[in-house]
Structures are given as structure tokens and as C-alpha cells.
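Quick one: the structure is below, questions incoming.
What follows is an incomplete set of chains from the complex, kept in their original frame.
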């Protein structure tokens, strides 16, 4: 289905968040996730179903002031 | 002698908090952090490209420096953005500490005190230790303390401006008004003398980034800022003389030879 990953239209097969995280190549990476603006904790990714059009944000540590 | 400063029950010796952004290179950033003696550095979260590893690399570097991290919510303009970012930061960085920024105006990067207080309340209730980036506004500060903040971080001047302490009397009043809170001048520091002046007013610490990262020699400036913070703190504790308009001879006049 079509979702938006970090602002870009993306096609995925996965229907759960953690499957999507794997499918998108974040496996084992240190990232946090939010769906449609709401934080989804790592342990909640399994039960989080994704639907067409969801906005998925995947973030990682970066420099900051 | 030891003179630790406490951030939410965590005592550290260094009163200089340093940002990790804007350095010419990660290596120079690492050098600057070491030179600063900072025990706390600010970090952020940004989008990770699918398959990318930038975040991991940065994180490994920071961890190798053996410092505490203070994640920020830089660039957040709404309470919801800030709260969600804080939660993501807590998971990724494994700390309840959050430098809470809710930006209200883009030319000055001035905090939105309304959103800030609301977000601080939500996050404090949710177990976060909030380090709010605020102004010298005493009423907002009282609301932040009420919301559970034990640290307050008023700006000295707009982020990245290097102007120093734009409202000296306002910052002084804030210190007088909150004798208990841990007060940090955050943003606006451009020179070591600015950092020293903040400490001489009785502030507990200084947080800066651009002045070090954008100096010709970041590591050297980091050391300079560290020294200035220590000097300003020591000067504050040493109980300075009162300034006065007229002069007073240092060398005693009595006993001077008459040689005309």
C-alpha cells in the first residue's frame, strides 16, 4: 500500500509498523517512530497496523544545539 | 574544591553545556566537546533515510565521549510536535531529560511561552525532566516551575546571534526571583566574557553551541568558554567588590615620600 515515509510517498507490503520498519531497511537501527504525528513506542510497533495513506516518521540521533 | 551543579538530582562538575551542531566535522565536534570539559551535550532527532546509517554513526561518536546527552525538541512549533519528539527522544536516547523548545517566531527563534508551559506540564506529568528553553519572563517561569520544572533556561539573546546578554537587568531579576531553581543561560552567548558575566550574576550554568562551533578554532573556543564559565562562577562565589564612579587609590597614600 501507499504510505508516506518521512514525507515521501512510499509503497510497502507490510501491514504492521514493525514489519514496515524491517521492510524499509531499519532493522537493528537506532530509530524512533511516529505514525500520523503520534509516537509509537518500539514495543507497540507489533500491534500497530498501518493503513493506506498513513504518515510514518522514522527518526535517528543527530547533532543538536 | 568541588562545586557541583544539580540537574534533577544529577550533580555534575562542569557548568558548561555544549551543543553538538554546526561543527566543520564530527572529529572537530568531538575535539571541542573534550576541550570544553562538558559533561552534558545537547543532541537532536532527524529523519533517517531508509537504509541510512547517519544516526548510528553520530550516536556511536557521542557515546564514545562519555557525556550525558540532553536531547532537544529543536524546530518544534507546536505542543504536539514537541511532545511527540520528546517521547521519541526518550526512547532513542534512553534518558528522561529533554531540552524543551517550542519555537514561536522564526526570525528570533523566540520560545512560544504559551506552548512551552503546556508542553512542560504534559511532559513533566509523563515523567520527563524538562529543561525549558524560555525567556526572562518571570510569570512564564513561575508556571514552568509549577508544572514541575526544576531547571529554567532563559535565553541571553536570540539563538545564534552571539549578542550576549541582551537584557541584563531582566536576567538579574530572574536569578533573584528563583533562588532555588537551577538557572542556565541558553542561547545568545558569543564570547567568553558573556559566559563569565552570566555566571557572575549567579546563574548556575551556561549552554551554548554556535559560538564554539562557528569559531575559527572550535576546540580552542570550547576551552575558552569552559574557562570563562569557571572564572565567572568563582568570581561570583568570591563576593566581588562594589563598583563606584569615583576612584580610590590602591597604593596607600600614607607614608608617601615628599620629593618635590
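Note that the chains take the letters A and B in the order they are written out, and that residue 1 is the start of every chain.
As a working rule, a contact is a pair of C-beta atoms (placed from the backbone, for glycine too) under 8 Å apart; a residue touches a chain by one contact, two chains touch by 3 or more.
Just so it is clear, the structure is predicted and the values come from calculations on it, not from any experiment.
Only one copy of each distinct protein chain is displayed here, while the full complex in this structure file has the stoichiometry A x4, B x4.
Keep in mind that, in the parts below, only the chains that are shown with their structure count from here on.
Mean C-alpha positions place chain A and chain B at a centre distance of 33 Å.
Chain B makes touch with chain A in their complex at residues 19-23, 29, 42-56, 58-59, 62, 71-72, 74, 80-81, 84, 87-89, 91-93, 159, 209-210. If you check the complex, the residues on chain A that touch chain B are 5-7, 10, 24-26, 29-34, 37-39, 41-42, 57-65.
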